[in-house]
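For this depiction, one protein chain was excluded, whereas all remaining protein chains were kept in their positions.
Showing chain A:
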Amino acid sequence: MLVHSRTGRAASWALFAVLFVPLFAVPLLVILAASFSTHWSGAFPSGPTAGHYTAAVRGESLQALTTSLVTAAAASALALTLGTWAALAAAALRGRGRRLLDALFVLPLAVPSVVVGLAVLVAFSRPPILLNGTRWIVILAHTVLVTAFAHQSVSAAIRRLDPMYEQAAAGLGARPWYVLLRVKLPLLLPSLGAAAGLCFALSMGELSATMMLYPPDWMPLPVLVFTATDRGSLFTGSALAVVLMATTLLVLLAVSRIRTKATYR
């Protein structure tokens, strides 16, 4: 323990509360309070109602939630596949080739997502690959954005993976494909789960690139939250935001349960 004395520990908890509560907890609590309110004239929102939630889980809102879930699931699956593939390929390389491949996949992290959105828009707005106006362009942009995270966390896990397992398997007569499927991927499963959760959460919350790309029939929930508050419907927007947050949390919780099951040591 970093701090030993009783008063020291109390003081550090107090400091933590002072920093954490206003910065992280209060804004989220305010959103939660606003989502149950009809007006906000004093210090706190008032006029309790559950009406915004009734609206938030039907019609356009429900469709936006489904859109977000499908987009995030598709983008995470694609990103995980591509990122893992690239990480495995990079691990087999040495020196410059490895650094180049790693840098290429990390690039979207360094580029603002608005720029990625614009790049995808410009690149796929004319033949031969015309994706503009379809849902695929949104999924593609999300995939580009989150693959970097998948690649990073999986390649870190591959570096930690002891080569003795691979060698033991090869020594027992397992071909490289068999080793990948039966030894390496199962051992990487916890990290793959973590990467999937991260990609999913990032995709669920993506707004800036999506704003430039989404077609009318494929509007993810963050866009709806933005337009609702932009119109001045703060309470509806808050309810949508809470739904977005709760859904993401539920999915992450489910993923982490799988991860716990997949942790061996």
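Throughout what follows, contacts are C-beta pairs under 8 Å (C-beta built on N, C-alpha and C of every residue); 3 or more make two chains touch, one makes a residue touch a chain; residues count from 1.
Basically, contacts and distances are computed from a predicted model.
Per the UniProt record, the chain missing from the shown structure is "ABC-type quaternary amine transporter", taken from the list "Acetolactate synthase", "ABC-type quaternary amine transporter", "Fructose import ATP-binding protein FrcA" or "Monosaccharide-transporting ATPase". From the options A:Arg9, A:Arg182 or A:Arg231, the residue with contact to the chain not on display is A:Arg182.
Annotation: of A:Ala14, A:Leu130 or A:Ala168, A:Ala168 touches the absent chain (contact as defined above).
Contact residues of chain A toward the unshown chain are 162, 164-165, 167-176, 178, 182-183, 186-187, 189, 262, 264-265.
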